[in-house]
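A protein chain is absent from this complex, but the other protein chains hold their places.
And now, chain A:
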Amino acid sequence: MDQDSSGMFKVQQTIGSVVCCKCGVPMPPNAANMCVNCLRSEVDITEGLQKSIQIFYCPECGCYLQPPKTWIKAQWESRDLLSFCIKRLKNLNKVRLKNAEFVWTEPHSKRIKLKLTVQAEVLNGAVLEQSYPVEYTVRDNLCESCSRFQANPDQWVASVQLRQHVSHRRSFFYLEQLILRHDAASRAVRIKQVHQGIDFFFGNKSHADSFVDFLSKVVPIEYRQDKQLVSHDVKSSLYNYKYTYSVKICPICREDLICLPSKVSSSLGNLGPLVVCTKVSDRITLLDPRTLRCAFLDARQYWRSGFQSALTSRQLVKYSVFYVEPPVGEATVGGQKYALSYVLIARESDIGKMLTVQTHLGHILKTGDQALGYDIYGANVNDDEMAEYRLHGRLPEAILIKKCYDKERERKKGKPRAFTTKKLPMEMDESRGGRGVDPGKMENEYEEFLRDLEENPELRFNISLYKNKDYQESDETASMTDGEGAPTVPIEELLAELELSEEGEGDGEDDMDE
């Protein structure tokens, strides 16, 4: 005799047992007054539910068709497949689904079997639970994109022709790394390398659109879009086009020397006629080395005037620095520190002739260093304005651009770098007429690009560099003891490559750089 929570006296109630009205077996009383077996034999709650159904599967891409047009990717016996199969059943909302699981079938049998457990109310409120099997017949049917691809694997709908009319491919190397980092060309059907540019082919106009969008964010571009009619369905007025985007990258590159036309110069606040381009992102950064003033031009502003560089990095010459005066001015421009000072330099090829020039690299040059710069005095530039200035003696004799680390690199010659880079899957253009790409030249340029990366931390910002497996650290530390070494990428910035081996995943990615 127990008391419940309210303190009232409650007699314990034991449920007695009654006989099932059909078979006579004793059972606890229920709403239907029948034992479970008799109830099951009377009522079949799975009546009217679909027990077999056909589904379509694309063997190329492993997708299942959800009519009318959606293809859903799912693995064999995965949760996605389970939910897809259940969704395909009609009438399942009449009963309550309690449990669903796969029954094993041979993978090549083209049948999927599910065991569903459903609950429904029968007779006078008794809830009956019943399991029943559902069989799915899998039929092979190529999905639209796979069939189009099968018919013509080179089929593209939109292409982006990326060009930069300069004599080197540095920008494309950098762009390649950026694209890899942001996965922008993951949907490209083909990538082809051509003279002075790269072609990207896409299966979908929107993919090409988003790629061009991405490009406009990372480099200053100008583009136009054209289309070509491929086919025309007269009856339903459907037109099939091939779209082509002609994208031009601004020809101004880093380390270029530019003689600004007077109009541009005055519009930028009388920036000295000679400026150095220090950074190219979606804007061009122009630095006046004599005043340490900086200006930014974005794509539209640039193409309004469309000036070319006077001297590019091919025309850099080596200078030896003999003496660096203490800096007369300092400035921080775009995160970079510059110090204005006078230096005594001479060309390597003409040591006797000493020049005193003003340079913005006062913060890194020291006596005995080597530097790379433009010899304006000896340069032959096809520019009327520049000739004018030269006549009036308003041009400096040389402008230093960057410090040269060749001596330090000598020590490391032949040893592998600490990092490697990934490459895009590009096709080389083996076209006739010698307009294809020279492999030797490519190697040199790529080497220079890698050196560039080592020297400039801000270039590495948007790029993923991976640890070089062949690189031994011990060599490096030994050489580090003797004075300042060549600049290298610190180990913390490198990412370990994701190795997917048989045993499982290798090391994942380290901490992200910067």
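As a convention for this text, contacts are C-beta pairs under 8 Å (C-beta built on N, C-alpha and C of every residue); 3 or more make two chains touch, one makes a residue touch a chain; residues count from 1.
Heads up, the rule we're going with is that contacts and distances are computed from a predicted model.
From the set "Eukaryotic translation initiation factor 6", "UBC core domain-containing protein", "Myotubularin phosphatase domain-containing protein" or "cAMP-regulated phosphoprotein 19a isoform X2", the protein name that UniProt assigns to the chain left out of the figure is "Eukaryotic translation initiation factor 6".
Within chain A, the residues in touch with the undisplayed chain are 11-24, 26, 29, 32-34, 124.
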